[in-house]
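As you look at this complex, bear in mind that one protein chain is not there, while each of the others sits in place.
Read from first to last, the chains carry the letters A, B and C; within each, the first residue is number 1.
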Amino acid sequence: MNTIEIHQKLQEALGDAVGPLSEPKIDSFAVVKADRILEACAFLRGTPGLEMDFLQDLTAVDWPKRSVIEVVYHLYSFPHRHGIVLKVELDRANPVVATATTVWKGANWLEREVYDLFGVTFTGHPDLRRVMLPDDWVGHPLRKDYQEEGGFHGIPNLRENPLVELRRLDLVRIAEHLKANPPPPPPPPAEPKA
Amino acid sequence: MAQFSFAFPKPGTKKLLVGATLGAALAIPALLAGLLVFLVPMVNKPLLDAFIREKLGHVPATWVGTQWVYAAALFLAGIAMFTFAAITGGIFSWYERRVAARIQSRIGPNRVGVAGFLQWIADAVKLLFKEDLVPGEADAMLFRAAPYFVVAGMTLVLVALPAGQAIVVADLDVGIFYILAVTSFIVVGILLSGWSSNSKWSLFGAIRATAQVVSYEVPAGLAILVPVLMAGTLSTQGLIRAQGGWPWEWFFFRNPAAAVAFFILFISQLAEGNRTPFDLAEAESELVAGYFSEYSGFRFALYFLVEWANLWIIGAVATTLFLGGWQIPGVSAQTWASVRGAGSFPAFGWWALQFVSLGIFAVKTLFLVNVVIWIRWTLPRIRIDQMMNLCWKYLVPAGFAAMLFTLVWQMVATWAPIVEKITALVVFAATVWVTWRFLQQTRKNVSLIAHERVDLSNW
Amino acid sequence: MSKLVLRRLDRNNEEMLINFGPQHPSTHGVLNFLVETDGEVMRRAIPDIGYLHRSLEKIGEMVQYPGYMPYTDRIDYLAAMFANEGYAIAVERLLKIEVPKRAQYLRAISCELNRITSHLVSIGTMATDIGAVTPLVYALRERELLNDLLEALCGARLTYNYHRIGGVAFDMPEGWRDKVLAYLDRLDSSIQEWDRLISTNEIYRKRLGGVAVISRAQAIDYGLSGPNLRGSGVDWDLRRDVPYGAYPDFSFEVPVGCGWAGVVGDCYDRYYVRVLEMAQSSRIIRQALEKMPDGELTAKVSRKPKPEAGEVQSRIESARGELAYYLVSDGTERPYRLRARTGSFMAMGIIEDISPGLMVADLVALIASLDVVAPETDR
Partner (left out) sequence: MSITTSQYVGNVRDTVKSFWHGMSVTLSQVLRRPITIQYPDRLEIPVQDVLPPRYRGFLEVDTDICTGCQACERACPISCIQIEVEKDPANPKQRVVTQFDIDEAKCMFCGLCVEPCPTGSIQHTREFEATQRSVRNLVFRWADPIKPFPVYKVVKGAPYIPRAPLGSRVKDLLAQRSWDAVGTSYLPPEPLKPPPPPPVKPPPAAKPAAPAAAKPAAAPAPAPAPAVQPDEPKP
């Protein structure tokens, strides 16, 4: 079954909660309404003939211009060897979506990662904690507008850039050098130096 | 490159180092053998009495200094045994590292002295100069005391452990039983160290060690009963005297059950000595370092000293019980008596024979030590439930069976001694054959690997 | 993270809470496990990762497409070729580039060599974690010999940076082919020796057989992939089932766990699948060296590629399972979003649910058998 057929089946089951399949520029995807995503997942996993038993990836993309965070579900089926990409678009100010852990247990850590790095809250998640960053980290680094703080608990994250520092030294040295032995005024017959 | 100016030893220093190594390599065994052969037999009442009577010119029974002489002799013998244990432990530490390296396709420590022989001294000096840390939350007194219990457990065993015909500090009537008993001191020390460190890893290791050692006392005891039944004595020297110098006179070959008992004892001793595959107590990949996780410096060195000195004990106990101990082939008890002469002091030939017996004992023990090291660097570690399984489901029943079989066997052997003789020869021949096959297999292993050949270079 | 975890633990009992890491001999990098034990038996082991988080996905949004290639080496330092290849395939799909045949073959060879090195570390550390130190040294010995070959091919032993967008960086050096073939001869016999040394060892089999069983359904549900999935009896290999690169040209078998030492999906199955895969990799390399076509090494790619807006995903079979790059492009010369889905991260997710009832020693075996590598989980 190819993506178009899967999408058709999904649309038949969920109606207009499933958006049209994106124009297949490269890989196509379908946008699902956020409140129906769990239903869509359960349908794709449970329906005979689809059986998307493998949650291959779950991640997010931040679109500040559209004020949207997309959560992307890459689904795949081992028995049928087909897959589909679903997306939900969440409000950037308050991104909340139902958890997929009830459908695939593997979503647990993937959702924790998205929560950690994008700040998307998954309702009903059994263990929604930060996974990569410390608990008291401020901000969600993979958001486009994330500003790096200058360190963490007094641990600086900046290193002097020796190249810049050396350049500054050089300028001083060149100035001193020029002061000590000023270059000859450039007369029209330039001295062959090179 | 300029920044790596390695301080190559100057020619003079190199000569010095070679000289020091060779000197140490010759002097240390000579010193140890001398200590053992000349000091330890002195702890012998008739000899000491003769010494007081003939050299000091007193009557031992009435002289006030007699007890002092006895005490001094005991003290000297104790020092000798402890020095012996400490130095062999040290040398084994270097030796095991070298053997392990060769087994692992590495070179091993080869810088300090020739072939790295002086490495253990360097390590010991380094550890002695390290800070003696006690964790803040630890029970400081017990923490400090624990290593001494371990050392005591190791040293006390040496009291009854023979190393030659007359080289035993005290030939106790219950010698082997005594050895079994004082080994438990080590457990006390391990338990103390694990508890007092106030570290979860240490506690884990200590509890594991305790469970292990206590369990394996049972099969070890059962296995020891087999030679005891065959010899009819618990004295270590008596056990050796009941065997002979030739391999087919050893207990190991004289009774099929004894061969089984040998393996049971050997496995149990590995377990009691916390050697792989039974190193659960210090399981590095699980418990970081087990019961001595928190130790440093000198106390840490003590644990390792005991671990390597235990190697000697493992080998020596098994040699004593099953492999004929110090018995020299062709030298019977009558020979010993005749060589000693009639004088109150033994003749020169007797002392020479003592050296030979010590050498034979050492060779057998060192063979077993090598086996222990080799096993350690081959096998994985077993899990604690499997360790218990092995003990109670395999070793204990086998130990009982071996003991019962020996009871019957002894009756048969008394009734028809020829049965024992034939069995010994057959088992001996089988052992030789198996060893031969094994060496063949080993040789074949090299050629099984493509583009690999026997090459003994790169030391 | 400990505060939140501790709240979940019931403190009013006799159980012991141990921090198994982050500095621990058998955590394969910097991992932490909060282990709640009742004596030797674990109640729960909660993985705590992030000690090696280097925000590689964020960096991906800041460098240009070709400049990210060296960073992919750092995603999984034991199997950098796969990270290279996955990223290259993703960008090639974005740019709609066809990779020359010879480059595809070289990619396959380099990746399979890398699979062998990676699996050698995996099985070696497995043996060490079980307590046998010597097999690790043998495995590393074989790996070093192979690293020499990879070094001759691409100039580095670990961070290869060999693949390029549209092809590979270098051709085979002179005489390299024969060296590889000689090495493969050695490897095949070494694997047999390895089996005699440790795989068939009774203690080893008993330590791993029937321990930490991940059933087929569980493995799929938790999104395991690669050898971990095959160890649970799922016959699935992207190289064969969703072929990419030059793999359709080779014939090889996909080893699947079948309960060699007990139950399907136990630690031994996951371990032994890797041993068998090494032999298969050797087979693939031989075929590739034999059939190696002539041709270009790279397709024509601009120095600063600017793909059109869109998104792609590339999936490859890495040594640690499925490595999938999800690339979103907004038409500029830098990726808008770069995501690497790694096998180890998914494998870490299952530990907490598998661990109850195991012994402390089994946790070590479980971690080793899942072959988690800390930089890959943390990225």
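Keep in mind that, in the parts below, a contact is a pair of C-beta atoms (placed from the backbone, for glycine too) under 8 Å apart; a residue touches a chain by one contact, two chains touch by 3 or more.
In this text, all values refer to a predicted model and were calculated from it rather than measured experimentally.
Partner chains of the missing chain, restricted to those shown and counted over the full complex, are A, B, C. When the missing chain is restored to the complex, the residue among C:Ile18, C:Leu34, C:Ile130 or C:Leu153 that touches it is C:Leu153.
Residue-wise, the contact with the chain that is not shown comes from B:Val446, picked out of B:Ala30, B:Met141, B:Val363 or B:Val446. One chain of the complex is left out; on chain A, the residues touching it are 147-151, 154, 156, 158-170, 172-174, 177, 183-184, 186, 190-194. Taking the whole complex into account, chain B touches the unshown chain at residues 1-4, 6, 8, 101-107, 374-375, 377-379, 394, 438, 441-443, 445-446, 452-458.
Although one chain is hidden here, its contacts on chain C can still be listed: residues 63-64, 66-71, 73, 134, 138, 141, 144-145, 148, 151-156, 159, 161, 169-170, 173, 193, 196-198, 200-203, 205, 303.
By definition in this document, only the chains that are shown with their structure count from here on.
Taken as a contact graph, with one node per protein chain and an edge wherever two chains touch, the assembly forms an open path, each chain linked only to its neighbours along a line. Inter-chain centre distance (chain A to chain B, centres taken as mean C-alpha positions): 63 Å.
In terms of their C-alpha centroids, the spacing between chain B and chain C amounts to 45 Å. Centre to centre, using the average C-alpha position, chain A and chain C are separated by 22 Å. Shown for chain A are the residues in touch with two or more other chains, of which there are none.
Under the contact definition stated at the top, not a single residue of chain C touches 2 or more other chains. Those residues of chain A that touch chain C in the shared complex are 25-27, 29, 53-57, 59, 61-62, 72, 74, 78, 81, 85, 104-110, 113, 117, 127, 129-135, 141-142, 144, 146. Within the complex formed with chain A, the chain C residues making contact are 1, 3-5, 8, 49-50, 53, 55, 57-58, 61, 93-94, 96, 218, 220-224, 234, 236, 241-242, 308-313, 315, 322, 324, 326, 328, 336-337, 339, 341, 345-346, 348-350, 353, 378-379.
On chain C, the positions that touch chain B within their shared complex are 16, 18, 24-26, 39-40, 127-134, 137-138, 141, 182, 185-186, 188-190, 192-193, 197-198, 201, 203-204, 206-207, 359-362, 364.
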